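Below is one structure, written out as structure tokens; comments come after it.
Only a single protein chain was left out; the remaining protein chains are all shown in position.
Chain naming follows the written order as A, B and C, and within any one chain the residues start at number 1.
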Amino acid sequence: MGKIIAEVTVVPLGTASTSLSVYVAEVEKVLREFPGLKSLLTPMSTILEGELAEVLTAVQAMHEAPFRMGALRVSTTLRIDDRRDREITMEGKLAAVKRKM
Amino acid sequence: MGKIIAEVTVVPLGTASTSLSVYVAEVEKVLREFPGLKSLLTPMSTILEGELAEVLTAVQAMHEAPFRMGALRVSTTLRIDDRRDREITMEGKLAAVKRKM
Amino acid sequence: MGKIIAEVTVVPLGTASTSLSVYVAEVEKVLREFPGLKSLLTPMSTILEGELAEVLTAVQAMHEAPFRMGALRVSTTLRIDDRRDREITMEGKLAAVKRKM
Partner (left out) sequence: MGKIIAEVTVVPLGTASTSLSVYVAEVEKVLREFPGLKSLLTPMSTILEGELAEVLTAVQAMHEAPFRMGALRVSTTLRIDDRRDREITMEGKLAAVKRKM
């Protein structure tokens, strides 16, 4: 099975502060335990590239991070792009769009 | 660990037809293998209620359904609502909103 | 131009409480100002059916509701399903899937 690209956003709800970067930083640190995944932090999400099973394991670990910091409710969003006619990579997708512009 | 509520949408890309209901039906049928999950089909998604680990296993199975039917690219979206200060259920969430309206 | 179906979720961030139903109720009430839209409240979102321009106006009004209640940060998610080869309705989409199951 090939690699997929996924986009993940983990947001704690009902924290007293509107600033969430301290939580996002902790969620990002979880990815250090997943050296098989390539990751890219954007202003709205984390993009992951790797095997689907490993991505799902990582998402579950990322989802736990805010709870460990005291959050009582977490909203996690995941979007998976899985193409099986040929390999997709983060770089390949970006390059294909830029070539056509 | 308590139950979570999740919303799942599985969409095949690059199918010849704009009609996707035959794929959605197949994705729904996968849920018969997960009797521990409560599910609700809406016009835009499937909502699931159950343990997080079982929901993730179900989502992976739902994501495979269009590939088995010949699709070559699938986009799957998942949003998890996980609240640990008290139990959440699909019915409870709806009832709480309606009470306040 | 025909009708589209859209799914909307409006979530305040950094509220002190994990309970958000009081905000969701206020967001729902905004829809009373849009009698041209059909709406369906689900445990994870509000589904709207109507003209794209009116849906976007409603989403902007829904997005403002938590701010009026004192929220300082709001995350709003919208997914639009727009099909132009034939009309789509909430009921039609559900019926098509159920027929095929």
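Side notes on the structure shown:
Just so it is clear, a contact is a pair of C-beta atoms (placed from the backbone, for glycine too) under 8 Å apart; a residue touches a chain by one contact, two chains touch by 3 or more.
All figures in this text were calculated on a predicted structure; none of them were measured in a lab.
Although one chain is not shown, part of subunit B still touches it, namely residues 11, 13-20, 72-73, 75, 77.
Listed for subunit A, the residues touching the missing chain in the whole complex are 5-7, 9, 18-19, 21-22, 24-25, 28-29, 40-45, 47, 79, 81, 83, 85, 90-91, 93-94, 96-101.
Counting the whole complex, the residues of subunit C in touch with the unshown chain are 52-53, 56, 59-60, 63, 67, 72-85.
What we mean here is this: only the chains that are shown with their structure count from here on.
Computed from the mean C-alpha positions, the centre of subunit A lies at a distance of 25 Å from the centre of subunit C. Each of residues 18-19 in subunit C touches at least two other chains.
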